[in-house]
Every structure is written in C-alpha cells, then in structure tokens.
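All protein chains of the complex are present and in place, except for one that has been dropped.
And then chain A:
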Amino acid sequence: MTIYSLYIYDRHCACVYYQDWHRTKQPKRAGEGGILNAVSQAVSPLTPDGVAPTPSAFTSPRNTLSSTTGLVVAVGEDPPVQDPVEHARSSTLPFDEEAKLVYGVILSLRNMVKKLSGRDEQFTCYRTSTYRLHLYETVSGYKFVMLSDAATEGLRFVLRQIYNGPFLDFVVRNPLVLMDSQVQGIDNDYFRASIDRLVRGLSVFN
C-alpha cells in the first residue's frame, strides 16, 4: 500500500504543484514555457545555460523503484508497478503533457458524473488494475489529485487534511505566494516539507 504522487491544479486549469514519492520512471522535465515557474524543482525546464535548478531537499529517492525498462520486479509477489500515464511506446511524456493528461481525465470524468447524476454528485475516485486516482475539489476551484496503488481507499480524507493543514498555512497565509496568478505555481519549502511529513506519516505509506 503506498502513495505515488500528488498534483494540485487551480481554477485556471493549470498545474500549480507537483510532488511524488514513488515512481518507476523519473518524470521528464517540461519544455520551455510548458509549466509555470514554481511547480516543482524536479520537473521545471532547465535554464538556458543547462544548469539544473537547485534540488529541494525533498525530491523523492526515485532510485528505490527505478529501473531502465520501467518495470519493477519486486522481491515479493506484487505485480510490476507501471507509471500510470506512461506513453504506449514506453517513452516518457514531458511533465507538462502528463499534467495536462491527468487534468483532462479528471475534468471529463467530473463533467460526465455531473451530467449523469445532477449537480450535487461529485466524482471522487477511480480505480484501474494498477493504480487508484483520488480527487478532492475545493469550492475555490483547487483540485487536489493523488495517485496511489490500487488497494488504498479513502485518500480523499487525506487530501482534505492537506488542504486544511499545509495548504492553508503555507500557501494561503504565506505573503510570498501569489495565489490565483496565472504565471506562477505555489511551490515553497515549508509547504513541500509539511506535505512530505504528513504523507510519510500515514499508515498506508509503506
């Protein structure tokens, strides 16, 4: 039972934050102008002189599960874990396209659910054979998306905890974060650290 990654989207349909804990393949960096500035150090485009931005202390140790072929053959009986939005030809998408794909999926599912059942129904979660996607949407239009393995249920509550705790404290009440700007994400040190602490402290995190 484990948690793979977290995406946060704002009401302008842009990805404003990304963090991951377990991924088989490193996300490919976004192209220039693909994603906003302050989304995540690990997936921002490289600066023109080729210097990578200084890594935050909380990039996950991806080599726990990484391999060159993208498949993990674990020691136990678990089936191989695949990156959920991996391209069919097993070449990784750049991060901005991956983020747009995830957003497209949740937007279409959300609209479909609302059309089928009325405006009070909310799409919360879907499950495939290898992963489960949980969605928590706030009234202000922020969408918290978390991917976990297929057996984990009830992460919507965790997303709500992330909203009530780290998000309110270090994004809304942080004078240096421009919320609702269309040019910048919401990444910052304290936010990343507190989400990391919260997620690693969960019982479903292995």
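Just so it is clear, a contact is a pair of C-beta atoms (placed from the backbone, for glycine too) under 8 Å apart; a residue touches a chain by one contact, two chains touch by 3 or more; residues count from 1.
Everything that follows uses one rule, which is that contacts and distances are computed from a predicted model.
Of the names listed as "Exosome complex component RRP45", "Trafficking protein particle complex subunit 6B", "Dynein light chain roadblock" or "Cis-aconitate decarboxylase", the one that matches the UniProt record for the absent chain is "Trafficking protein particle complex subunit 6B". Looking at A:2, A:124 or A:174, the residue that reaches the missing chain in the full complex is A:174.
Within the complete assembly, residues 37-38, 41, 54, 169-170, 172-176, 185, 187-191 of chain A touch the chain that is not shown.
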